[in-house]
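Right, I'll just put the structure down here and ask away after.
One protein chain is absent from this view; the other protein chains keep their places.
For chain A:
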Amino acid sequence: MLNALQPRLAGWRAQLPLIWHLARQELVDRHKGSVIGKAWTLIGPLINILVFVLVFSRIMGARLEGFGAEIDQYTYSIYLICGILAWTAFAKSLSSITNLYAERAHLITKVKVSLKALPASVLLAESIIYAISMAFFAAFLWLIGFPFSAWWLGVPLVFALQLAFTYALGLLLAILAVYLKDIKEAVAVLLPVLFWTTPIVYVSDILPEWVMGYMRFNPIYQLVDAYRDLIMYHQWPGGLGLIGVALATLALLLTALWLLKRTERDLRDCL
């Protein structure tokens, strides 16, 4: 078992510098030639956090119940940021992975690059953005005196699960998108639908009972809810939901790998 895994792992390691380079290209090189260059990578996430904090606490004054008066005015912002950062990472990764093979066709048709490894560069880039955003978020929480706890350590674990889910779903869609151009459009249209049907900007309490019954099957809801449990409520998220996501990930991954194995030769001809 381990022996069979060895060459595969070596294959992945050989692709690592390339993946890292492509991620870097997304993050840093894209801003090359602009005056402040690399700083743009930081400015985007910072402005986002500031907007969520200022607009929803100071200007609109939205609040949720349950915390001390000091923090109270920020609770909606915290609630929102927990969900929306994770959502942004998911949505941006998924849509770029879906178009990945067409977008990188000039590369895939010229040099040998693993189709399985390529999506990892997108995930890496988005993870770094997420980490930067979370750092700003944590700094903000510290500033307003929000209590931290060891539950924060669970965030990377949940995020790893989110990455795995995004990878599996993305790989499947990317393969299909080579054959069906419609996939790209469909993803672009369906992502906002998923965004608004998931309690990210609103609180799940406002949804009718029967809708919440189905919400269990929404992996994004499970993930977002888990982040909130860890960060806001300092508790381990209800286990079953995340296990469901993990199982779904596994099923998607196996399907995607089977499909890739079956069609890779054709797929490369097609690009």
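As a working rule, contacts are C-beta pairs under 8 Å (C-beta built on N, C-alpha and C of every residue); 3 or more make two chains touch, one makes a residue touch a chain; residues count from 1.
We adopt the following convention: contacts and distances are computed from a predicted model.
This complex has a chain not shown, and the name its UniProt record holds, of "Secreted protein", "Pyruvate dehydrogenase", "ABC transporter ATP-binding protein" or "Chemotaxis protein CheA", is "ABC transporter ATP-binding protein". Residue in contact with the omitted chain (choice from A:Thr109, A:Ser149 or A:Gln235): A:Thr109. Interface residues of chain A with the unshown chain, by the touch rule above, are 14, 17-18, 21, 25, 29, 32-33, 106-113, 176, 178-181, 262-266, 268-270.
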